[in-house]
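Dumping the structure here so I can ask a few things about it.
As you look at this complex, bear in mind that one protein chain is not there, while each of the others sits in place.
For chain A:
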Amino acid sequence: MSTISTSRRMNATPLLQLEHISLSFKGVKAITDISFSVNEGEICALIGPNGAGKSSLLNVINGVYQPDQGTICYAGASRHRMRPHDAAVQGIARTFQNIALFKGMSVLDNVLTGRNLHQRSSWVEQAFNVGRAPDEATEQRRKAEQVIEFLRIQPWRHQLVGNLPYGLQKRVELARALAAEPRLLLLDEPMAGMNRQEKDDMSRFILDTQREFGTTIVLIEHDIGVVMNLSQHVVVLDYGKKIGDGTPEQVRVNPDVIAAYLGTTH
């Protein structure tokens, strides 16, 4: 098993490497000494029971939480912690478990906000709509429309996101993240609360993203069926520790993973 895993890793260069990451909240350990790496261009799934530390790990990767120990190596640079702004500048985009859209804005405006870091004009130019601002506004709109078309949300582009159904809101959030043209995309339960049809659509969008833009994707998902079909790499967490790491086939037969999910006979 380890030989297969090694050979897989030697084929591609890792984009993200976590080394010995630990995180605790006021003494309660959320993550203990977790290391794994994500290769450029792969879809990596984080799975595990509730409270295993999956979301915390995503928050460490893009700087919302600061780890107690360990290093984050991203795109060749190694650091103790990320800051959310740095992470965004470095091309890390994400979606949230509880949708974090800007509810008072239209779908289009939400997607345009995702292009924030591609703005070159100063705020004075934007306010007076002079200089670089008008051309840039048109250019950003064109890019935003490409994402809107890619995710098939054209009919709703002028609606307030707060009024849209749940499944669509999830899709808009993905659109906002994709508008940033990220190199690494973190998806926190992109299919939570969806029905079969919506899950299929979302899986298709995630696969298309990987294929068309070559984006590296780390996602958290509870639906094992979806995970096995979607990802090339699965990392299993339980009680803040890593208990499995490998291809879906390897993880499926890993006794620790089976024990964590199904329990063992004693």
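As a working rule, a residue touches a chain if its C-beta (ideal position, glycine included) is under 8 Å from a C-beta of that chain, and two chains touch if they have at least 3 such contacts; residues count from 1.
In this text, contacts and distances are computed from a predicted model.
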Undepicted complex member, UniProt protein name, chosen from "FAD-dependent oxidoreductase", "Branched-chain amino acid ABC transporter permease", "Diguanylate cyclase (GGDEF) domain-containing protein" or "LrgB family protein": "Branched-chain amino acid ABC transporter permease"
Residue among A:75, A:105 or A:258 touching the omitted chain: A:105
Chain not shown: contacting residue from A:54, A:94 or A:183: A:94
Chain not shown: contacting residue from A:54, A:176 or A:233: A:176
Where the missing chain touches chain A, by residue: 62, 64, 84-85, 87-89, 93-94, 96, 100-105, 109, 112-114, 116-117, 119, 121, 123, 126-129, 133-134, 136-138, 140-142, 145, 176, 180
